[in-house]
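Rather than the whole complex, this shows some of its chains in their spots.
Every chain is named by a letter (A and B) in the order it is written, and numbering of its residues begins at 1.
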Amino acid sequence: MKKLINKPEDVVKEALAGMAVAHPDLIRVDIEQQIIIRKDAPIQGKVGVISGGGSGHEPMHGGFVGAGMLDAACPGAVFTSPVPDQMLAATKAVNGGVGVLHIVKNYTGDVLNFEMAAELADAEGIKVESVVTNDDVAVQDSLYTAGRRGVGVTVLLEKIVGGLAETKAPLEQVAELARKVNKQGRSMGMALTPCTVPAAGKPTFELGEDEMEIGIGIHGEPGRRRVKLASAAEITEMLATPIIEDLGLKAGDQVLAFVNGMGGTPLIELYIVFDALQRILNGKNIAIARSLVGNYITSLEMAGCSITLLRLDEELFRYWDAPVHTPALRWGR
Amino acid sequence: MTNEDIMNWLTRTADVLQEKRSYLTELDSAIGDADHGINMDRGFSAVREKFPAMTSQDIAAKLKTVGTTLVSTVGGASGPLYGTAYLRAGSVAAGKQELSSADVIAMLEAFLGGVIARGKAQVGEKTMIDALTPALTAAKQALSEGATLAEITSRAAAAAEEGAKATIPLVATKGRASYLGERSAGHQDPGATSSWLILRSLAEACEGKQ
């Protein structure tokens, strides 16, 4: 295992310590409790927006804490949902008196732990709304699965919902927008290589030199199917087509196109995928009105990418374009 | 089962989960995210650290301490599931200084009930439940046949082992393994396996018990 780490068990805490010193203007970090909090939280009268999940997906979620996006993030161990205690502490830390939104990616662990945290917050008199993201079209039928996974849309949702929360909109409205964003977005991912969980010490799966996994999640797990290596254009087609169909995108629609790297793929390749994607969308007269290209929701050093398309309307444009100032996403002020 | 036997059970559980840490993680690597052994060991190592503080606690308090500790340290799916299981097991033991065979079975039933209440899974979905359910059935059967506590718990553990192994051909429909669809078949479920190890530790703690 080749990693820039010290002891596997110290990975999360040391990275948090690094983040604290790197971004003192934006965030504060409670290293013991493992929470990253917006520097000026809690903001009275503003809905607190928090999220959390396993570590290893950086910059998500800690890199999205700051003005216009998240008020706090709770990182768990690598690929492991954080615990209710963290979520409760974060909820309390960002409660500005008008309630807190929990953004939960749909994984059994995340859902169960956030569920317990919400119960605990409720017992302390804090109003909590939970929104579960489940945008991964690789997982087809929720009758036979734990339901679609929450992947790329989570990033876009955190930005957009954070933008609305900044206007001091009430909790119900913030939660409603979150559900709408989740409904209007879909994703699918693929891997060229596996990744290695530091505490496990070996790759999560093995893959031949000419093979790839299609339909992966973000936890280093194998995907829905293993197929022969293909060109960027073909891979983009494999990912984009199910998304376009599932979303029912049609000529004239405006989308945010998000090409995300899994961590080990260089940016130059992500732009090649973006080019392939824009050709496909162009061919269908679907307009790319906004875009995001880079490593935003990752699986450690896995090589590969995911594509997310989000159907935009006037409300989503407004809050996507709103100012954001976090370690990983910044614009507009 | 005395308070001391409970302590013995928990110690053995912490030991075996530490020992099988890589094994459980490898099972999880095949159909999950390669952390189940790490998660369980982290949780029970935290429990172990509480052993000194637990000596003065009664059975119910001990089990509740385990439950809250797991909830606070494990994360993932298994944290809330096992956490709730131990919390419910503790409730059943409330006020008891010693557990009869029937009490132990009630405790197991509450344990399984906690997993079901939290995770909403059914038998055959390739989860912990597939080890815990046959174990409970076997324990009840043994009790009705007038078996000793040692026999009851060892038959429960044996049924759990069989149940865990029987998850191999199953296609998962709950938890992370369900994302793999058909590809989840052919691998033993890590959670069912840790459930079996927990019950095997119980049987070991009850060895020779009437």
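In the analysis below, a residue touches a chain if its C-beta (ideal position, glycine included) is under 8 Å from a C-beta of that chain, and two chains touch if they have at least 3 such contacts.
The structure presented is a predicted model; accordingly, all values stated were derived computationally and were not measured.
Recorded composition of the complete complex stands at A x2, B x2, labels matching the chains displayed.
The rule is short, and it goes like this: only the chains that are shown with their structure count from here on.
Centroids of chain A and chain B (each the mean of its C-alpha atoms) stand 32 Å apart.
For chain A in complex with chain B, the touching residues are 54, 76-85, 107-109, 112-113, 115-116, 138-139, 143-146, 149, 197, 199-200, 202, 204-205, 217, 219-222, 224-225. Within the complex formed with chain A, the chain B residues making contact are 25, 29-35, 38-39, 42, 71-81, 83, 118-119, 171, 173-176, 178-181, 183.
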